[in-house]
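Note that this complex is displayed minus one protein chain, with the remaining chains in position.
Chain naming follows the written order as A and B, and within any one chain the residues start at number 1.
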Amino acid sequence: MPAINVGGIEIEVDEDGFIADPSKWNEAVAKALAETEGVTELTEDHWKVVNYLRQYYQQFGIAPMIRKLCKETGYSLKQIYDLFPSGPAKGACKIAGLPKPTGCV
Amino acid sequence: MSAPDLPAGIMPDYRREIPAELLARQGSWVWHEVVQPGVLRHLAADGSELLTVRILLPPNGLLSASTLRDLARWIREYALTGRRTSRQGFEFVGVRPEKLEKFLAELQAAGFPAGGTGKSLHQIKCCTSFIHCQNAAVDAPSIAQAITDYFYRDFLQQDLPAPLKISIGGCPNQCGGGVEADIGILGLYDSVPEVDEASFLAANIDIGLLVSWCPTGAIRPRQTEKGTMVTIDVDRCVRCTSCVQVAPEGISLKKKSYVAIAVGGHGGNSCKGPEMAAIVFPRVPARPLDYSAIIDRIEVIINYWRRAGKPGERLAGFIERTGWSDFLETIGASPVEELVDKRLPQTSIRRDLHFRY
């Protein structure tokens, strides 16, 4: 299984770069995952999205619907794509340490 | 924000595809007629005319770059502009009258004959199926090709009672529109989706969506020691494959398939309002490339309508006049118990005593 290096510690990720064990996530891991997504700096805007996703995931065990994410954070979907070029699912959820969503729906 | 703003998107304006001389005549048309198969003439109030030539394209609107360049060259030489039709055909608009005969001959020689207008077989619309789709139960383009080859003459002539449109959708998604047409062909699955426990549990599957999207409540969650699993009730499952869409990692389908043939679908609000087609042969084999079972049944339907249909009578109107019992018997349709809608019986079972014997 591929891995990313965070401060000398190997964190396993799946073939699409999603963290294998969501419990291993921390802010340093987020920064390392962000770099794999071409996000060089995590700004306050990024953290607002990441923190919301984590909070929702911890409460409900799934990622929120994209529309809910936009409403709750106040960013338009276009702004989310500006922040996370790979988009809310593959970009933001990955950086927030959520498991890879399934299907092509 | 750190990332640069994404550029604004572009929705093209259709007017740039139409030369100014044609745009200037927008709205001036008062009537149109079919001059000959494949050629339409629109007339303006001032007596001026506009010729359109409609050609047959290969099934599914698949065109190589060289064919696309041919279309462009023909527009430059013979017409004002072009358009793809909603049935995956192509039209040259504003064809120069003095060049019409030469143009038609050139199209014929190039293998893209003019036709499919008025009381003829129109371009068969279909989905992409085995060429580029993961959902396909059957291969719609090759079925379309087989039907077009067989009824080729009806595309080039206009001696049917009314227009005949055939559409083919390769799976229950019906992107090809098998439910819409005078004669529709619907690719369907025989097999019930199967759940693979290990891979299902390993993937991050949205169980709530899996359950809520199933149209018949055939899929139910079940707690196991290893996590939440699902069970599919074979009797309730209608093989729509929604669950496979949600969880391709954990639910798979053996692709045993067949087609259903439906009749009498029509859009438009002239006389009756739009209606989906009704299935008369629910289970016809469709193994590539042996489509004789499909063609035989379509031929029976067309022949009966050609023989007994009144001028201008679409297949739906014809069936309404003659009655389902007569129509089903004449075409040798499947037994009635296979034609009743089991989920919505009120749409299928008579609730009056208007019997025909």
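Keep this in mind: contacts are C-beta pairs under 8 Å (C-beta built on N, C-alpha and C of every residue); 3 or more make two chains touch, one makes a residue touch a chain.
By our rule, contacts and distances are computed from a predicted model.
*Asks:* UniProt name of the unshown chain, from "Sulfite reductase, dissimilatory-type subunit alpha", "Amino acid ABC transporter permease", "ATP-binding cassette domain-containing protein" or "ATP synthase subunit b"?
*Replies:* For the chain missing from the view, the UniProt record says "Sulfite reductase, dissimilatory-type subunit alpha".
*Asks:* Out of B:L63, B:V300 or B:L339, which touches the unshown chain?
*Replies:* B:L63
*Asks:* Touching the left-out chain: which of B:G38, B:P161 or B:G176?
*Replies:* Counting the whole complex, the residue in contact with the absent chain is B:G176.
*Asks:* Could you tell me which of B:V35, B:L100, B:V192 or B:V238 touches the chain that is not displayed?
*Replies:* Residue touching the chain left out of view: B:V238.
*Asks:* Give me the chain B residues in contact with the hidden chain, please.
*Replies:* 6-19, 22-23, 25-27, 29-32, 42-43, 50, 52, 56-69, 71-73, 75-76, 81-86, 88, 93, 111-112, 125-136, 139, 141-142, 145-146, 148-149, 152, 155, 169, 172-180, 206, 208-209, 212-213, 215, 238, 240, 242, 244-246, 248, 255, 257, 267-276, 287-289, 312, 343
*Asks:* Against the chain that's been left off, what residues of chain A make contact? List them.
*Replies:* Against the left-out chain, chain A lists 16, 38, 65-67, 70, 76-78, 81, 85-87, 89-91, 100-101, 103-105.
Going forward, only the chains that are shown with their structure count from here on.
*Asks:* How big is the gap, in whole Å, between where the Cα atoms of chain A centre and where those of chain B centre?
*Replies:* About 41 Å, centre to centre.
*Asks:* For a test of understanding, state which residues of chain B touch chain A in their complex under the given definition.
*Replies:* 1-6, 203-206, 208-209, 245-250
*Asks:* Where on chain A does chain B make contact in their complex?
*Replies:* 39-41, 43, 45-46, 62, 78-79, 81-83, 85, 99-105
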